[in-house]
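Here it is, the structure in full.
Just one protein chain is left out here, and the rest sit where they should.
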Amino acid sequence: MNVFLDHQSATPLLPEVFEAMKPFFLEAFGNPSSLHQHGLRVRDALTKARRQMAQLINAESEEEIFFTSDGTESANLAVKGVAYANERKGKHLVVSATEHPSVINSVEFLEKQGWQCSRVPVDAFGRIKPSDVEAAITPQTTLVAVHHVNHDIGAIQPIAQIGRLTGEKGIPLYVDCESSAGWLPIDVQAMGANLVSFSPHRFYGPKGVGVLYRNRRARIVSILHGGVQEGGRRAGTENVPAIVGGGLAAEIAGAQMSQRAAHAARLQERLWDGLKSRIPYIKLNGPEPGPDRIPTNLNISTEFIEGEGQLLSLDIAGIAVASGSSCVSKSLKISHVLAAIGLDHALAQGNLILTLGKDNTEAEIDYVVDSFARIVTKLRAMSPMWDEFEKGIIDSVIAPTGRGKSFSAHAADVSGKRAH
Amino acid sequence: MNVFLDHQSATPLLPEVFEAMKPFFLEAFGNPSSLHQHGLRVRDALTKARRQMAQLINAESEEEIFFTSDGTESANLAVKGVAYANERKGKHLVVSATEHPSVINSVEFLEKQGWQCSRVPVDAFGRIKPSDVEAAITPQTTLVAVHHVNHDIGAIQPIAQIGRLTGEKGIPLYVDCESSAGWLPIDVQAMGANLVSFSPHRFYGPKGVGVLYRNRRARIVSILHGGVQEGGRRAGTENVPAIVGGGLAAEIAGAQMSQRAAHAARLQERLWDGLKSRIPYIKLNGPEPGPDRIPTNLNISTEFIEGEGQLLSLDIAGIAVASGSSCVSKSLKISHVLAAIGLDHALAQGNLILTLGKDNTEAEIDYVVDSFARIVTKLRAMSPMWDEFEKGIIDSVIAPTGRGKSFSAHAADVSGKRAH
Amino acid sequence: MSDAYTLYNKTVMDHFMNPRNMGDIKDADGVGEVGAAACGDIMKISLKIKEGRIEDARFKTFGCGSAIASSSMATELIKGRTIEEAFKFSNQEVVDALGGLPPVKIHCSVLAEEALKAALEDYVKKNPEAPLPATAS
Partner (left out) sequence: MSDAYTLYNKTVMDHFMNPRNMGDIKDADGVGEVGAAACGDIMKISLKIKEGRIEDARFKTFGCGSAIASSSMATELIKGRTIEEAFKFSNQEVVDALGGLPPVKIHCSVLAEEALKAALEDYVKKNPEAPLPATAS
């Protein structure tokens, strides 16, 4: 059985979206900047796509929609574009500690250029406290950036509350909606957001296009310089087929959102119930399934085994998942999100991210539960930590028995032996 | 008859390229960062595309190829990425006066951040003198940026000579090959280029992907911050289908380059010969067709009439062209390229850019010549300038008769009447 | 060409392709030629005036599509008006009659207004006995 549980990384294109894109490759291949019929034809198509994007997030006007190449570029444009535009007003930014690297690293870049940045902490479930945001704001603050839903642990943030206070203070609020758009209702006006980013590739649209919503109350300058495309906010030849496809994907996502979300919520419950009943010493990271968690995401830590081995074994069983474990990322550092929720290092190691999509079935979920239970058993049999836990040498973080030292203490002991 | 003579703005996708892209939309939809089979499959495809790009420009290794979203982003990355990476060494850049806005405006942005920039002039044909580049270099220079072929007037620049002197001085050379790639042979090693940018949408590949070649001798840092894609040089989810298609388009362009270029050269000659024999007071901007001009481009100024009207009339006749005339661009400023070659304002006004492609035919060219001659006659009949020229009130710039004042002097006189 | 995709609306395109009143008037009673410094357009309007009323109006234009359409429309609109009425003519009439112009092209209609006013002033100068309207600029 083949089961795709990595919808956070990729979604297949909807066939009808592909059909809509087709003519823009071969036939309507014009450049929207051209003044002749070939250009004007695709210009119309971009306007339509802008309207579709605006509708998905309840923007007032399609003129508030700017196209970029992906969510990362949109995040860079939101953060740096607002920072540069307001340089004279102040050089202080407020972000949460669990923003996506596209925000965090943009902020770090600005710090090198003389900006100051406050990173607001999150609680053990990954939720931002609006009062912490408020406390971080200074007279020099020119942007508050918080994500709607965390990409790793699925926590839904209290955006409207944050929007109310940034609105009162007249500070632009940027909300990264990459993980929520297409799955949760987004109303930029109700949120009090001045900037919002998302990309269609997260909801069955094409790669190669990102969206930045920006309303008049937030000044912004371009960060990719060149021609006067996108109202001078984003230079470069527009990726017309992807924009057209993205627009349709947004329209369809809007129309099917409640069914898709309800379907995902059912599977999310079935999957988590199955896993926790079959596998001891397993923990859900982030909020419990329910109003504080996006219905597509489960982030689990399975104790005494490491994440990549789980991922590889699942892949061999035909199940595609992601891992936030340190050995998987190229940096060998534990995910900053797991660090921010204070997750024990031992649990961060055995971390898996499972993200559901509209086409997953109950049978698939049951297969995943069975396969995963089998894989955990096999990997624990191979793990010296499991053995040592059973012998009472080390203890469990998830369900402490009171016997033995902590995994981390043990790991430190054995790691001390040799330096390399 | 429908004739597309705006290949500088857009080219239709090759059907075989479209076929190659297809599976990556619906089936192999994975994210190359994923560690499971869906990710690994597309990762392989990216490596293949990198190799195809490397081959087109004779790069030593595919590891020197970075994917971006378009030529503009590649230019921004080359200019700012090198400038930031070498900030401690010096803050001086050398560019030519006729670079594309993606370079010029990147440089202007850096100037606001404290960089100094020298703009090397061009001659009346738009050619850069290597000795001028040499003279502009200071001990603080960390980048020299010159384009291979000018996007407006088709001038081919003496890159190898410039590369020799930047090589001797150990200064990275960035060559914007957006207008030449796929049409002229590019050998980054023979050029002495450390960075080269181009995009497949200029040679029958898809929009949504740009290429930056960079060799080890040029340090560069990322300008779009986020994940560790593209070796940490470009964050953001890769546009896999476009990269795959772009790779194939590059391979095909390499294989068919000499035929395509020879075909374009024949049509270029036929078109220019036809136009100048049928239309009086018409001028070619940039070098004569031949070794100093790309065979796809003609940039013409037709005296006493303005560009947009020509463009519109041609469009109605089914002929798609571009214009560098001031009234056409959104900025109402004359193209900085035409200004740099010292083109009389009157001629800059009546400017058209015709760019040939592999599918244009001789019959099309003849139709264009006929149509254009008819349109010029009609527009001149409407133009007060033509009338005043015939009456000897104003003179021609192209073929002065010695009678009357200059067009510009006359324009100034009548413009002085009212301020608005 | 497909009708669906044109830079300007149907009316503007029609006036560009089939300009009304294009040309010069022999023995014109007033001629105005004006230029826009910003974009380089030049527009010339000639008027035939009889008994204080514009009997004929013609234009020549060096400029973009909307400049040509604006002058064509302006000459259409102005024919038959009295000098006094014509001095009150505003570019907005041109824009409205054309069914709108893109924002960056509004200045073309302004140029048409200016060419007309220049022609009227030329007439007034040549005919100092003609009654001058109070609103003349």
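Should a chain be cited, it is by its letter among A, B and C, assigned in written order, with residues numbered from 1 in that chain.
The rule is short, and it goes like this: contacts are C-beta pairs under 8 Å (C-beta built on N, C-alpha and C of every residue); 3 or more make two chains touch, one makes a residue touch a chain.
These numbers come from a predicted model, not from an experiment.
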{"item": "Chains shown that the absent chain touches, full complex", "value": "A, B"}
{"item": "Candidates A:280, A:384 or A:400 - the one touching the absent chain", "value": "A:384"}
{"item": "On subunit A, residues whose C-beta touches the chain left out of the figure", "value": "2, 304-309, 312-313, 315-318, 325-328, 330, 332, 345-346, 349, 381-385, 387, 410-415, 417-418, 420"}
{"item": "Interface with the unshown chain - residue positions in subunit B", "value": "35, 37, 40-41, 44"}
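By our rule, only the chains that are shown with their structure count from here on.
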{"item": "Distance from the mean Cα position of subunit C to that of subunit A, given in whole angstrom", "value": "58"}
{"item": "Where subunit A and subunit B are represented by their mean Cα positions, the distance between them in whole Å", "value": "37"}
{"item": "Where subunit B and subunit C are represented by their mean Cα positions, the distance between them in whole Å", "value": "38"}
{"item": "Of all residues in subunit C, the ones touching two or more other chains", "value": "1, 6-7"}
{"item": "Per-residue overlap in subunit B, given as positions that touch at least 2 other chains", "value": "308, 312, 315, 328, 330"}
